[in-house]
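Okay, handing you the structure first.
One chain of protein is taken out of this complex; the other chains stay put.
Letters A and B mark the chains as written, and numbering starts fresh at 1 in each.
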Amino acid sequence: MEYILEMNDICKSFSGVKVLDNVSLRIKAGEVHALMGENGAGKSTLMKILMGIYKADSGSISINGEPVTVSGPKDAIAKGISMIHQELNPVLDMEVSENIFIGRELKTSGPIKLVDRASMRKEAEALFQSMDIGINPRTITRYLSVAEMQLVEIVKAISLNSRIVIMDEPTSAITEKEVQVLFQQIKKLKEQGVAIIYISHKMDEIFKISDSITVLRDGTLAGTGRSTDLDPDKLITMMVGREIKEVYPKEETVIKDVVLEVKNLNSGKRVRDVSFRLRSGEVLGIAGLVGSGRSELAETIFGIRPSTSGSILIHGKEVSIRHPKEAIARKMAMITEDRKQTGLNLKTTVEQNISLVSLGKLSKKGIIDKKKEAEAAENYMKSLKIKTFSRKTPVVSLSGGNQQKVVLAKWLLSEPEIIIFDEPTRGIDVGAKRDIYLLIGELAKQGKAVIVISSEMPEVMGISDRILVMCEGSVAGELKREAFTQEAIMNYASARGGKRA
Amino acid sequence: MKTRKFLAVFMALILVMAVFAGCAGKVTEDESEGGSKDAPKKFALFMTHMSNAFTIELSDAVKAQAGELGIELTVNDAAQDVAKQISQIETAVNQGVDGIIIEPVSVDGIMPGVKMAKEAGVTVVIVNQQISDPSAADAYVGVSNADGGEMEMTKAAEDIGGAGNVAFLYGPMGSDAQLGRLEGYQRVLSKNPDIKVAFESTAEWDTAKALSLVENWLQANKDLKAIVAQNDGMALGALKAIEDAKLQDSIKVYGLDATPDALQAVKDGRLAATVSQSTTAQGTEAMKACYAIASGETVDSEILVDFTLITTDNVDEFLK
Partner (left out) sequence: MSERLGIERTRWKDNVREFGILIAFVAIVAVLMIISPDAFAQPKNLIGIVKQASINGILACGMMFVILSDGIDLSVGSTVALAGVMAAHFAHPDTYPVLIPILIGILVGLGVGLLNGIGVAFGGIPPFIITLATMTAVRGVALIASGGSPVYDLSDTFNGIASGFIPGTIIPILAVYFLIIILVSGFILTKTVFGRRIYTIGGNEVAAKVSGINVKRMRLSVYAISGVLAGFAGVLLASRTISGSPTAGQGYELDAIAAVIIGGVSMSGGAGKWYGTLIGALLLAVLANGLDILNVSSNYQMVIKGAIIAIAVLVDIRGKSRNE
């Protein structure tokens, strides 16, 4: 009776490939249990088994010591398990109260059962009060922030009398301040004896919030223990199976002339009076909180979003960039933040994605030279180690890391001098991350000028020569490699750092 | 943002202009001052649509007669939408018309409009297609589709000597004209048991559809003697298919409506015959009847205008 949830020796295979091999997970009531591991380590498969979406090949699940079988998400909820997904999917045009009671709407008494909005609002109100959350249940969900929607999901889980709540990367899309609110709520849940399975990649969060940690690697249990007995280095070693120094390889490069100069650049309220210089052979990191205007700055430089004033100079000459095609003509490249939305054409092949930007080079009088195109694709598939069946494979069937490499190949083929990476390693596993860090170092070594935007503090510190920290659309501070510390960056990012550098 | 707004306005303007241009010829024709104080002077015509030669000829005839009578006539185009036609009738009645002439979009669907107008004391004359409850209106002016079909088919049966294979091209299945004209064909078939219907299908009044359809039929080698189409548009399509296949000497084509291009084809000896529904006469008679009833006179509740068979012999009378 010590554990509220026990998953013992779970095995699961898909088409003969073992994705979970004798994995166990034991969770106590009132604890936050972090579940970690690279993408593809088996975390989501394990959670899907818990929610009854998949059936385990072998192994057992017990709740409060009683063996159970979970037949599906509905059954899981009935057994007190609920999941707050990474991508929330509430009905945006419904009220908050309606979303909380969706699928189990309260009905009026009497012969004709009507939806009882008044009671639903009242109960939702009571729930919010008990949790000390300031959301009006009558608000239309569309107008909530992502963090508020998450809180609504938590309230929904509580209203379902859940004893076990799974949170899948709950902080991936919310600001620092909102994270604090979320953590307060998590603490309240703990006090009520609710167990929380917390899936996240963010080290600092894990150590702030969790009581114990389980790490998966390649479908096996890599380790489990109290948070107090572990540290980030140990965790990374567990996850990757190698030392942290190898994760951020940083080579010395020769930094030469200024290639790109941005002067007093503005774009509405999102980018304010930004100036900086970028030299060849340099990796410039841009740090800052979500919403600090980092991506917007990159988009303005690249011509995706219009600049309202200011100038951009390349090799000392002022240029006008109003569309990405003009940026590309100036030998710029931009690996955008969201590869599925803005980086790839998922409806076509690896080859056609790689050649996209460089079709001009690969064609004669508008007719594509298929031989050249195939050669180019094959070259980059080899040099970037893109794991794919062939160049004709639909890019959609590749893993996240390999898709990202296709985006990189696309831009490298255009032979750029200035390369902007916006969150280049988001959602890809540690192995592929390392390949990308190596590539960034290699590009700098070749004399390219590189900008890397990243939310992951260790990453941006690990690979940059210099870091610009942005806050509310403007540059709040600049740090040289010697001066990199998390505290310094956070100070600037949260506008506590005083004057601009 | 600015260009977008401008474009939206621009598009809207084009649409509005198109609508106005489309109405130009049809809106209030005669704002004449004629008519004594008590005599009825405001009338309205409700057309199913204004998109073919027939409806235009019909409305022109009504307008011409209205001009002669010196009365005011508004013409409405329902664009084949019965709900629209009813609301157009409501609007006209509310504005105080003395009489209305309706070419109904639907013989059943129009009944509420007819009843509403009658209750408001407005004279109602139905033209071209009889409504399902004739007693609801004051008079009907039109033709019997069955008689027209019979006239067309009789000529075809005579020409092929009362025996052989024929094919029928229908209007939209289930429409009044399709059913009525088919009834006329069947009357003739029952008197000529040696005539066999080898093919029958709808081409929805459309020339191009009839053309493809007949091309396909000709592949089946059924030794057709005649193709009888329920309107001229389809007849001309059939004719083109037959001429392309160089079979014009063995297959005769018959149409109905007497449209200008069909009349020309009859004159050139290509189309064997067409039938005039006497469209102008329908329009004229409808306006006359509506005016007479509104003035307190009595007329027959059903005024049928005769069809006329048009062949090479008499086609010159109809060609303008």
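The rule is simple: a contact is a pair of C-beta atoms (placed from the backbone, for glycine too) under 8 Å apart; a residue touches a chain by one contact, two chains touch by 3 or more.
Being a predicted model, the structure only gives us computed values, none of them experimental.
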| item | value |
| --- | --- |
| Candidates A:171, A:214, A:280 or A:336 - the one touching the absent chain | A:336 |
| From A:78, A:91 or A:396, residue that would touch the chain that is not displayed | A:396 |
| Of B:106, B:202 or B:278, the residue in touch with the unshown chain | B:202 |
| Residue in contact with the excluded chain [from A:24, A:220 or A:363] | A:363 |
| Touch residues of subunit B, complete complex, unshown partner | 3-4, 7-8, 11, 14-15, 18-19, 21-22, 24, 50-53, 55-56, 173, 198-202, 205-208, 211-213, 215-217, 219-221, 233, 236-237, 240, 244, 259-261, 264 |
| Contact footprint on subunit A, counting only the chain that is left out | 14-17, 19, 302, 304, 323-325, 327-329, 334, 336, 341-348, 352, 356-357, 359-360, 363, 366-368, 370, 387-389, 393-394, 396-399, 410 |
